[in-house]
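To start, I am sharing the structure in question, which I have written as C-alpha cells.
Complex shown without one protein chain; remaining protein chains in place.
Chain nomenclature is as follows: A and B, assigned in order of appearance, with residue numbering initiated at 1 for each chain independently.
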Amino acid sequence: MQKNGPIALLFHTLVVAFVLAPLVVICLVAFTPENTLSIPTTSFSLRWFREIFRHPDFVASFVNSLWLATLAATLSVAISVPAALAIDRYEFPGRDALNALFLSPLIIPHLVLGVAFLRLFALIGATGSFGWLVACHVVVITPYVLRLVMASFTGLDRSAEQAAMTLGASHWTVFRRVTAPMILPGITGGWLLAFINSFDELTMSIFVTSPQTVTLPVRMYMYATESIDPMMAAVSALMIALTAAAMLVLDRAFGLDKILVGQK
Amino acid sequence: MSVGRSAATPFWLAGPGALLFLGLVVLPLVLTVILSFHVYDHTTGIKNEFTLAHYAAVFSDEYYLGIFWRTLRLAGLTTLICVLIGAPEAYILSRMRDPWRSVFLLVIIGPLLVSVVVRAFGWSMLLGSTGLVNQALQGLGFDSVRLLYTETAIVIALVHVMLPFMVIPVWTALQKLDPMVEAAAWSLGASHFTALRRVVLPQVSLGMLSGSLIVFGLSASAFAIPGLLGGRRLKMAATLVYDEYMHELNWPLGATIAIIVLVANLVIMLAYNRVIETRARKALG
Partner (left out) sequence: MSFLTLEKLSKVYGDFAAARDIDLNVAKGEFVSLLGPSGCGKTTTLQMIAGLIEPTTGTIMLDGSDITREKPNRRGLGIVFQSYALFPHMTVAQNVAFGLEMRKIAKAERDERVKAMLALVHLAAFAERYPRQLSGGQRQRVAIARALVIQPPVLLLDEPLSNLDAKLREEMQFELRRIQQRVGTTTIMVTHDQAEALSISDRVVVMEQGRMTQVDAPYKLYENPATPFISTFVGKMNRLEGIWRKGAAEVAGIALPAEAGGLAEGAAIAVSIRPEKLVLKTPGQGRIDGTIANRFFLGGSWLFTVETAAGAILVSAPNDGEEPAREGAKVALDWAPASLRIEPLAQGAAA
C-alpha cells in the first residue's frame, strides 16, 4: 500500500553502498596478488592468506581470542541465568540496585573500564594474567547476555510452569523440563552475542592485555598503526567471514533484529 | 517458578555475579578516581600525595581543551549526520516488503558485529592517498584530496560505525507505530510531507533522541577510529588517554581525563532519563 518513491530508493541504495563499501573493499583487496593495497583486476591470489600463517603472533592471538571469547561467554551465561532468575522472580531489598550494577558496563565507556581494570591489576599484580582478562570480558559482555535472558524470562508464560507443577513435577523438574527449554533460545542467543562482542573487543582490552595475552583485535590495531599491507586485509576478510557466519546462525535461529534491537 | 521461598535464595542466585561486578566495576572505578588525585612526578612516578593539579591542568591547558573541543565537535557532527541518514533509512526500511525488509535491515545493522578495527581498516584503505576514493577522483579528472588523517575521515568512519545505533531505536519506534495513522492523516487532508512531519516524526522523536545519545556517547569515547584514521596528531579523548597511559606513562593525568569522559557520559544519560520522565509525565496528564 505504501511504497518507497524513486528518491527514497536512491537514498537507500547510497546508504547500503556506504555501509558495505569498506567491507567489500577489504574482501577484494585480501585476494590481491600485488604487494600493495590494490583491488585485484587480473587474477586472484591467496598469498596474503598464506602470509598470515608466517606470522605466528597473529595465529597465537587468534587462538587466544577464541579461547577468551568462549570462556567469557560461557562464564557470562553461568552468571546471568541465576541473576536474571533472581531479579525477575524475587522481590528483595537492593533488587533495582543489583540490576543497575549488572547493566552498568553499558553506560561506562570501554575506555574508562580499560583504565580502571589496568589500575586494579597494577595494584594486585594481575597484569598479564589470562584469567583476569577473562573476568574483564565477562564484565563487559554480561549486560548483553543478562538482557536477552531477562527478556526470555519476562516473555515466558508462567502458567506453563504452574501447569507442570499441578501435574506433579518438582521444582527442579519444572525448571529442567519446562523453564529451561523455553529460555534456551535467549541463552543461546546471549552466548553468541557475548562471544562476538568479546571476540571483537578492542578499547578495553588494549589497556589490560600483555604481550602473552594480546587478542586478535589488539594485535590488528597495533599492526595497522605501524604498517598497512594486504595481510591486514586478509585477516580482516577472515574476521568478516567469521562474523557473517555467526550472524547467519543468529539470524536463522532467533532473528538478528530481535537480538540487536535490544543491544546498545 | 518458585525455587523455594527462602529469603536467601535470590542472594544465592545473584551473589557470585554481584561480587564479580563489585570487584571489577565499582572497585576499579573508585581506585581510578583516587588515582586521578595522585601526584605524578616524571622521574619517580606516582607519589602517595594528593593534588587537584591534574584537573586544573586539563581544564586550563589549551592542548587538552583543544582535544576535548575536537571530541565534542566530531561526536556532535557524527550524531547529526547519523540522524540525517539513519532516521530516513529506518523509515524507508520500515516501508519495504519482506524479504527485502529483513535482508536490508540485516545489511544495515549487521556490520555492528564486525570488529571496529576491521571497519576502520576498511576506511583507511578507501580514504588513503592512493585509496579508492582518490583513484576515482583522479579517474574523473579531479585532483586527489588528502582524506586520511583528517577530521573528515574520522567523521566518515564514525558515522559508518554508529549508524546502526541510530537505525535500531528509530526502527523500533516505527515498529510500534500503527501503520494506519499515516493513512488517517492523509484521509484528513494532510500531504505526505505533513503526515510525516506532524504524525510520524513526533512518534519516533524519542527513538531519535535515544539513538543520538548512544551515538554521541560512543563517538565521544571512540578509540579505534581516531586511532587509525586520525593518525598520531589528530587526537580525541580516548586516544589521548591511551597516550597518557602507554606513552607518557602519566597514569594520574590519564585517569583524570578518563574520569571526565565518564562523568560527561553519565550526565548525558541522566539528562536523557530526565527528558523521558518529563515526557511520560506529560503524556499521562
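In the analysis below, a contact is a pair of C-beta atoms (placed from the backbone, for glycine too) under 8 Å apart; a residue touches a chain by one contact, two chains touch by 3 or more.
Note that the coordinates shown come from a computational prediction; the quantities given were computed from them, not determined experimentally.
The missing chain, though absent from the display, is touched by one residue of B:65, B:136, B:180 or B:271; that residue is B:180. For the chain missing from the display, the contacting residue among B:30, B:136 or B:188 is B:188, taking the whole complex into account.
Seen from chain B, the chain kept out of the figure touches residues 178, 180-181, 183-192, 194-195, 198-199, 202-203, 283-285.
Rule of thumb we're sticking to: only the chains that are shown with their structure count from here on.
Note: centroid distance chain A to chain B, computed from Cα atoms, is 17 Å. Of all residues in chain A, only 1-4, 8-9, 11-12, 15-16, 18-23, 25-26, 29, 36-37, 39, 79-80, 82-83, 85-87, 89-90, 92, 95, 98, 101-102, 104-105, 107-113, 115-120, 123, 135-136, 138-139, 142, 158, 161, 171, 174-175, 179, 196, 199-200, 202-203, 206-207, 217, 220-221, 224-225, 228, 232-233, 236, 239-240, 243-244, 246-247, 251, 256-257, 260-261, 263-264 touch chain B in the complex they form.
Those residues of chain B lying in contact with chain A across their complex are 1-4, 7, 9-14, 16-18, 20-22, 24-29, 31-32, 35, 85, 88-89, 92-93, 95-96, 102, 104-126, 128, 130-132, 160, 163-165, 168, 171-172, 179, 182-183, 214, 217-218, 221, 223-224, 227-228, 237-238, 241-242, 245, 251, 254-255, 258-259, 261-262, 265-266, 269.
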